[in-house]
Every structure is written in C-alpha cells, then in structure tokens.
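Working notes, structure below.
Missing here is one protein chain; the remaining ones are kept as they sit in the complex.
Up next is chain A:
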Amino acid sequence: MPREAEPSQNEKDFILKAVREGHRLDGRALDQFRQLDLKFGEQYGVADVTLGKTRILAKVTAEVTVPYTDRPFDGIFTITTELSPMASPAFEVNRPTETEVLLSRLLEKTVRRSNALDTESLCLVAGQKCWSIRVDLHVLSHDGNLIDASCLAVVAALRHFRKPDTGMEGDTLTVYTPAEREPVPLSWLHSPFCITFSFFGSISVGEDGEEKDIWLLDTTLLEEQLRVSSCTISMNKHGEICQVAKPGGAPVEAVTVVQCSSLALQKVKDLSDFVDQKLAEDSKHRNKGGLLAELSADNAR
C-alpha cells in the first residue's frame, strides 16, 4: 500500500519549533484559515471549494427510487466520498484508506445523522416512491484539512441543489422537467460545519509552569503529518453541536476541548455567513431580470 512521503527530520524539527513559538510556515496566525473560495457550477448542486491548495468538488444528484422497506416514509440520502490518486499518490482506487473511512463517517454523522436534510420531505408515495439524494464528493487536490473543506462543499452543494418539481393527480405522479416547472430547493433544516483542531503537544506558560495545549486550525498536509492528535467539532451557527470526534492520539485536557468548542462557534458563524453570501450572489446572478419570480408557481393567479 503506498504511503504519504514522510517529512524529513529537519522539516519536522523546524515546523514544531516554529509552532511552539507561535509561528506557521505560511505566516498565518494559529487560528487563521487559508484563503477560502466557493464556486457554484452552471448546473444546480455543484460546489467547488478551494481552501489554500486543497480543492474539493461536490455534486448532488436526485433520482426517484423505492424507499427502504423499514422506512417507508423517508427518502434516501447518501454521501459518497472518493479520494482518487489524482489528489495524492497515497490514495488508491477502490481501496478506502483510513482517511477516507474517517472522512465519510464524519460527514455522515455531521450532515446525515444531524437531520440537516429533512428526509421525510423526500417521500413521494409512502412505501412506493421517494427521492434518492446522492452527494458525490471528489477530492481534486489534497493539502490538508480535508474534513472542514469537504463538509463545507457538501453543505453548499446541497443548499444550492434544486430537485425537479413533482405533482400528484389521483394516482399518477408526474415529475416535471425544468422547462415545465422551476425546480425546487431541498427542505434544509440547518447548516452544520466542521472545525478541526490539530494538537501539537503542550508548552508551559507563566511562572507556575502551567501546561497549555498548542493547537492549530486549518492545517496543511505537512502540519497534519506532524500533529499528535486532532479533534473535529461540528456545529451550526446556533451553537448546537452535532458531533465531536477525537479519534485517539495524544491526550488533551478536557478544558481545552470545551474551550475549542466555543472558538469553533466563532469560526462556524464565519463559514455560515460566507456560504449564505455566496448562495445569495449565485441566485442573484441566475435571476437575471427577475425572471424567477415570474416562473414561480406561487404567484397570485
């Protein structure tokens, strides 16, 4: 199995020493994100997130299928991740690495298990027909912090997505093409975002030698290889935590985790505003000359 090339001893020592002194290789503050950009595609439901050199593409598709027998009133919502060799030589096709398993589980817990998408609204005919919403996530370039960027891409893509409008007349279900009726957005309940804290051991501060954990936000791949443990907190802008995961690694003070959660709220609010603003820009761009209002079915006829 190919592995990521390990940084040399000199690099390790240099970066760790710098981090202990409060500096990073690219000159950012310890809690500063890299340049974040979000672009939407021509189609609905395509989001392209760039975070520094990390680039992630999410695409949402919808199709009508039969619901699961044990959940006749719920639609189907799946998130699939693909870490292709294009992003990094350490990834292989059809052989999920630990990174990929953890990433997809995290997205699952953050977006799916937190009921961000109301799956009941995807039901068309109970027990017979429902929408199946599928998010395909492709990592195009891997330079660290895949989790935060992926979560942002998934949430942005889902909020941008429009599914074809449907109508029931008697027993017949009609799925209208975009030409017939304007597609409708998904029933979206809240937008969770992930913030990953990477820990680099502790330093003593003050005269009494009190230990303080050092952590970084939005780590690059190099920093990620050197961290001793990480903690991912997912929450929405109202401060509701969807999940917190610290998958092993070096121990961290419980107080630090609680502090991190309050800092994560700040960052989540920033991300939330960023996505809202980009979505507003996109809808303004699409809605040239106020055509959408005219096409909408709910005007005063």
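Heads up, the rule we're going with is that a contact is a pair of C-beta atoms (placed from the backbone, for glycine too) under 8 Å apart; a residue touches a chain by one contact, two chains touch by 3 or more; residues count from 1.
Criterion: contacts and distances are computed from a predicted model.
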Chain not present in the shown complex, as UniProt names it (candidates "B30.2/SPRY domain-containing protein", "Exoribonuclease phosphorolytic domain-containing protein", "Exosome complex component RRP45" or "Ribosomal RNA-processing protein 40"): "Exoribonuclease phosphorolytic domain-containing protein"
- line: The listed residue (A:R24, A:R112, A:R181 or A:K246) that touches the chain absent from the view is A:K246
- prompt: Which residue from A:V66, A:V101 or A:A280 sits in contact with the chain not drawn here?
  reply: A:V101
Query: What residue numbers in chain A mark contact with the hidden partner chain?
result: 96, 98, 101-102, 104-105, 108-109, 113, 229, 231, 235, 238-251, 254, 257-258, 261-262, 265
